[in-house]
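Reading through the structure tokens given below for one structure.
Of the protein chains in this complex, one is absent; all others appear in place.
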Amino acid sequence: MSDYGIRIEGLRKRYGKGDTAVDALKDVNMQVAPGEVVGLIGPSGSGKSTLLKSLGAVIEPSAGRMVLGEQVIYDDGWKVRDLRALRRDKIGFVFQAPYLIPFLDVTDNVALLPMLAGVANAQARARALELLTALDVQHRARAMPSQLSGGEQQRVAIARGLVNRPPVILADEPTAPLDSVRAMAVIRILNDMARTYETAIIVVTHDEKIIPTFKRIYHIRDGVTHEEAGEGRAFA
Amino acid sequence: MQGRTVALLAVVIPLLMLLGYVALHSGPLAPIAVTVTTVRAQALAPALYGIGTVDARYTYKIGTTFAGRLQRLDVDVGDRVLAGQVLGEMAPVDLDDRVRAQESTVKRAQAALREAEARQAYARAQLARYRQLLVAGLISEEVVATRQQELQIADAVFAAAREDIARARSDREALLAQRGDLRLITPVDGVVALRAADPGTTIIAGQTVLEVIEPANVWVNVRFDQGSAGGLVAGLPAHIELRSRGGQPLPGRVVRVEPMADAVTEEMLAKVVFDAQPAAMPPIGELAEVTVQLPALAAAPVVPNAALRRIGNQTGVWQLVDGDLHFTAVQIGAADLDGQVQVRDGLQVGDQVIVYSEKLLAAHSTIHVVERIPGAPR
Partner (left out) sequence: MISLAGRDILHAWGKFAFTGVGLGLLIGVTLSMAGVYRGMVDDGKALLDNSGADLWVVQQDTLGPYAESSSLADDAYRGILTMPGVAAAANVTYLTMQVRKGERDVRAMVVGIAPALRGVAPGWPPYLVAGRQITRSHYEAVADVSSGFALGDRLAIRRSQYTVVGLTRRMVSSSGDPMVFIPLKDAQEAQFLKDNDAIWQSRRRSEANPSFNRPGVPGLFDAVIASQSSNASVNAVLVTLKPGQAPDVVAESIRRWKRLTVYTRAQMEGILVGKLIATSSRQIGMFLVILAIVSATIVAFIIYSLTMDKIREIAVLKLIGTRNRTIAAMIMQQAVALGLIGFAVGKISATFAVPIFPKYVLLTPLDALAGLFVVLVICVLASLVSIRMALKVDPAEAIGG
């Protein structure tokens, strides 16, 4: 296992050309170790979304270097060829809303990713069930997403993010619609999972309730990240 | 997911089954419904069917031999008349005057006869007197000869006068006969069937004024299609169904098959009489349907005529042999009016033949045997 789940150095992103060009990201540097959960905080227009998309390998940065685990993703204009497979195998996503696929049951929602990667159905389902068990939603394994509560859905979403054992998980406002108790529960799960599966987790949030839980926080302002220590408060 | 799959199957499987059923049981792939009958031996009682019109056996057309005007007509259509009855008369015009003139002529001839008689008697007396004088030698022979001649002339005049009377009488009788011919007289007992003219009409010689028929003597002039008139001979029993009395056939028999057939209409003509005259005479010209009963035939294999099919130029039947269709050409014989046809050759008693079918059959058709063709009302 490498030292870093994800390492970003001097990432820049410019939209447009010439006079109208806008630099959304100017200088982003981040390092997250496996098992670590960091916060990413920034006001609107700070470049947070662009950073998230870049981290999520949806848009390509203009310059800089990004390494996932041991795989270099971007390096000053060079990029991995199959971003789609990369997203599938190396990045887990957890969104503000769970965004589960409504026509697949809980197990298949989770098992879909390994299946897309070519894992046999039974095996993928076994892996999914393992994660669902770890997240304590195995009893809803055959339910449809619409039958689950918000917290359960979010846990399934987390399971889906973890199922391919990615080195990094991007969690985009995972607690926004939840009350503080449930929000804390989610954060605890994320911490547990980060430890258990040795995954680096970046939580993009502006939820005051959970900011104090991070040990390390990256602030982004005008496309530049600043690292600072968080309170690292234990969660209730 | 289990329940869902079951639900899906519950929808999809019936749908597929329905589709399969629909594909196989409709359209050209569907088996053809047929009904089957067994060839039986049956004695047919064939019959001939023809239509005809009621006709009077004899029609008496009464008219005059002279042109003239019709003066009176005493009878109308439907009146019963007796033989010899005067039915009407033509206007005599001057015929009566001529008879009277002729009577005068007779009288004048009688007067002339009387004059000749007087002259003859005088001449005879003169001759006798002169003969005595000659015997006495008072006159010469020559004078006696003159008297002799005068007597002979008087005799001749007398004879002529007598013949004149006979002539005048005959003339009168001729006129009287003519006068009598102006009367319309029926020769038979009967009914007036037609009145072609009314008093005042001018009739030409030979024109029919009245038609008299004998009600007891009507028959039916029947036409039979030549193709189906085999066996038609005089004496066969028949049923006559008059249009006005539908459903009440009257018994009758064929009295004559006309030696001349109708070449244009391709029909044979026959006359059929009623066994007992109907109480009310049927109107002449009424349409009648006649069924002539032919002698019953010996029992032979029969099939319904609905089973007969025509393929190419062969008449035959679809035979069912071990569930397979076979077209069997047959020779057919007599048929009755109920649609039973004798098979002379090609089928045995007990053979299974197709009677009705839903569609035109072919040798490779798939069939299924039913009691009754679906959709066909009873």
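Lettered A and B in written order, each chain numbered from 1.
Assume a residue touches a chain if its C-beta (ideal position, glycine included) is under 8 Å from a C-beta of that chain, and two chains touch if they have at least 3 such contacts.
Given the structure is predicted, the values throughout are model-derived calculations rather than measurements.
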Counting the whole assembly, list the visible chains that the omitted chain makes contact with.
A, B
Which of these, B:Glu103, B:Asp225 or B:Glu286, touches the one chain of the complex that we don't see?
B:Asp225
Given the contact definition stated above, which residue among B:Val39, B:Val341 or B:Ile367 touches the chain not shown here?
B:Val341
If the missing chain were put back, which residues of chain B would it touch?
4-5, 7-8, 11, 15-16, 18-19, 22-23, 26-29, 49-51, 204, 206-208, 224-225, 227-228, 264-265, 289, 304-306, 308-310, 312-313, 315, 332, 335-339, 341, 355-361, 372-373, 375-378
I need the residue numbers on chain A that touch the omitted chain, in ascending order.
49, 52-53, 56, 58-59, 84-89, 93, 95-96, 99, 101-104, 108, 112-113, 115-118, 121, 144, 160, 170, 172-173
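Keep this in mind: only the chains that are shown with their structure count from here on.
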For chain A and chain B, what's the span in angstrom between their mean Cα positions?
116
